[in-house]
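One protein chain is absent from this view; the other protein chains keep their places.
For clarity, chains are labelled A and B in written order, and residue numbers in each chain start from 1.
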Amino acid sequence: MEVFLQQLINGLTLGSIYGLIAIGYTMVFGIIGMVNFAHGDVFMLSAFIALIFFMLVTAVIGTGAGMIMLALIVVLFLAMFFTSLWNWTIERVAYRPLRGSFRLAPLISAIGMSIFLTNFVQVVQGPRNKSVPPMLNSSITLIDSATYSVSISYKQIVIIVTTAVLLGVFWYIVQKTPLGRAQRACEQDRKMAGLLGIDVDRTISITFVMGAALAAVAGVMYLVLYGVVNFADGFTPGVKAFTAAVLGGIGSLPGAVIGGLLIGLIEVMWSAYFTIDYKDVAAFCILAVVLVFMPSGILGRPEVEKV
Amino acid sequence: MATPVSAPAARQANMMAALKEAAFAALITFGLCIPIIAWGTRQNLDNVLVLDPRWDTVAWAVAIVFVGRFLMALRQQKKGEGRTIVRILPHGTFARLQGHSRLFSLVGLGFLITFPIIAITLAGWGGALKWIDNFGVQILIYVMLGWGLNIVVGLAGLLDLGYVAFYAVGAYSYALLAKNFGLSFWILLPMAGILAAFWGMLLGFPVLRLRGDYLAIVTLAFGEIIRLVLVNWVDFSGGYAGISGIPRPTFFGIPFTAADNGFAAVFGLEFSPLYRTIFLYYVILCLALLTAFVTLRLRRLPVGRAWEALREDEIACRSLGINTTNTKLTAFSLGAMFGGFAGSFFAARQGFISPESFVFMESAVILAIVVLGGMGSLWGCAIAATAMIGGTELLRELEWLKVIFGADFDPTKYRMLIFGFAMVVIMIWKPRGLISTREPTAFIKEKKAISADLVQEGHG
Partner (left out) sequence: MTTAPLLKVEHLTMRFGGLTAVNDLSFEARKGDITALIGPNGAGKTTVFNCITGFYKPTEGMITLTQDNGDSYLLERMPDFRISWKAKVARTFQNIRLFGGMTVLENLLIAQHNPLMIASGFTFLGVLGIGGYKAREQQAIDKAAFWLEKINLLDRADDPAADLPYGDQRRLEIARAMCTDPVLLCLDEPAAGLNPRESHDLNTLLLSIRKEMGTALLLIEHDMSVVMEISDHVVVLDYGTKIADGTPAQVKADPKVIAAYLGVDDEEVEKVEAEVGLQ
């Protein structure tokens, strides 16, 4: 029971990160019907951006007790901004010219972009693991039994709380603002939205920017959680987050979060109770099984074949 | 044509507009560069991460983008409105080349058959090895893989991101069976193909009814699953360490060794490692040509026509009595079979295989070859494979650039970077691929090439 509780906490932490990335996939898929293959790499890039800023900021304000929190907040916003700039540019350069082109073109372009980003980071930052000094190490013990104590570390609290708060803000933007309305309109029918005076290009750009901002949050959290990042770290979390998006029902925002949490939990539980070697195999198997047997996911709308 | 604005004024306005665009692009580039290029991270001697400022690199990047965007803007203005795509070759170049496809095929075939001789003549016995092996064999492997995947993606329109899995099945089948049972290359080659086709069917059956991009992701998942199993199931596959000491192919029983019963000795020649390479070259050439031959034949058979119809409209196919599941499955497993052939050849050539050779990136490269070449076009695949694989191999030859960029400049580091970038650029430049016409499979009066712009891609 204690083991389970501990894994639950770990799983939710990891799941928050997947959920944040998954939103980027689900939003882009919702609005332009494209699997943004490079999104995992955007996440990886954001972790690097966060790493550099973290070092710059802590060099200025030091690593005192409260300073780490302050530094993280500053880094979070800087990473969100610069990652958004990257994704905005990527959309402008690699996807926008292909809108209305044949079906596979944007996907292929995204795959090219993914390869480019991975290798770009490798070239400019080197192939080795980059680690930051451990931070926020203390933890709160929740249950202290003789055999096994369940604890939640500060970083896990930070990750879960930040994710929850930002999701709330994001939810508000999508549901209550004109921007969100424009976005949902474009999702339903892009051509009609354009005819009604919505700037479709701008809406799509903003979707990419929002997706990147959330991926950047995930990137910062990833850095906080593991303290290490590598240029190849985009692929697997990317695929897992995509799995999460599909599992939750692609196109559905709450679905992406639920899917992310589920994938995080499954991964952690699998590692705890079965074998850690096959944890990625398990994730990929889930992806295949979900796509084959319930392609509309948990919260997605089923698709009726139009004849 | 008289314009209301005088020419110099208009030119100045154009200039200003171009400058403005260039400045904007440069500003964005600067923003993009800020953290990721401006500071390099490096572990110092105490194993602590330190930052190296690199503002000179940022300045270069910004300057290059500024000039590049400026020139592009000017070029676009000259082209006039509506034409925004950069055109390097005159319109319809490839279409015209395709008009003489028979002639080109013969010339190309002649070149391929004589390539080892040409290489030896030009580079000598010592230098030819590199050309035949790194360029000849390497490119032909990818041409073959491209042609194999072309059946699945190009003809049947099924986006397969896990093709490398079948390549791996072929390679491991050969490696394990040859090592453990001592079977010969010529028996295992067809067996590897059949095993791969079987796996293709097994994996394909549940997923082929999915729509395009979902199918892509599922196949990606399968590719990764197979690779991860190979990594983790150490007893079976040797894990990360892979399998080494795989028996090399023999010339119908005669090994390519320096021994007395070796190829050189039997034929009374002086021993040279080149013989094996040349032999391998012809083996892969034959395999690739077999793939091409089968593809060309199939296109003219009902099954090939059904593939192409399926790519366009699955629902219409079903209404015409075509069993779409079977048709897709044939394409999928046939493509897998050729992947299996190529895999077993790869294992035999390398003598060593590990999961490292079967990562997703390989699938992406093969897919890129098919798509960039032009969906369904064998010529396009061959050209794209030559350009992409040959081009990246050529990077190795750019050592002399060290003189300009300093000693730690390593051109091969940029291989995949350029590769990814090229994929994006070619998609934007020619989304239909280099050869964007298809040849009809039957005709009453005359054969006219069809522009691919007319080919709609339905779901499926």
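Quick note on the criterion: contacts are C-beta pairs under 8 Å (C-beta built on N, C-alpha and C of every residue); 3 or more make two chains touch, one makes a residue touch a chain.
Computed from a predicted model, the values in this text were never measured in an experiment.
Enquirer: Out of B:S173, B:N232 or B:T324, which is the one that touches the chain we can't see?
Expert: B:T324
Enquirer: For the chain left off this view, which of B:R54, B:R305 or B:K413 is in contact with it?
Expert: Once the missing chain is taken into account, the touching residue is B:R305.
Enquirer: Kindly state which of the options B:V294, B:V359, B:L395 or B:V425 is in contact with the chain not pictured.
Expert: In the complete complex, the chain left out is touched by residue B:V294.
Enquirer: For chain B, which residues touch the unseen chain?
Expert: 294, 297-298, 301-303, 305-306, 308-309, 312-313, 315-324, 330, 438, 440-448, 450-452, 454-456
FYI, only the chains that are shown with their structure count from here on.
Enquirer: Show which residues of chain A lie in contact with chain B when the two form their complex.
Expert: Touch list, chain A to chain B: 34-35, 45, 48-49, 51-53, 55-56, 59, 78, 82, 85-86, 89, 93-94, 97-98, 101-105, 107-109, 111-126, 128, 130-133, 235, 239, 242, 246, 277-278, 280-281, 284-285, 287-288, 291-292, 295, 305, 307.
Enquirer: Where on chain B is chain A touching in the complex?
Expert: Touching chain A from chain B are residues 28, 31-32, 34-37, 39-43, 48-49, 51, 159, 161, 206-207, 210-214, 216-218, 220-222, 224-225, 228-229, 232, 315, 360-361, 364, 367-368, 371, 413-417, 419-424, 427-428, 431-432, 455, 457.
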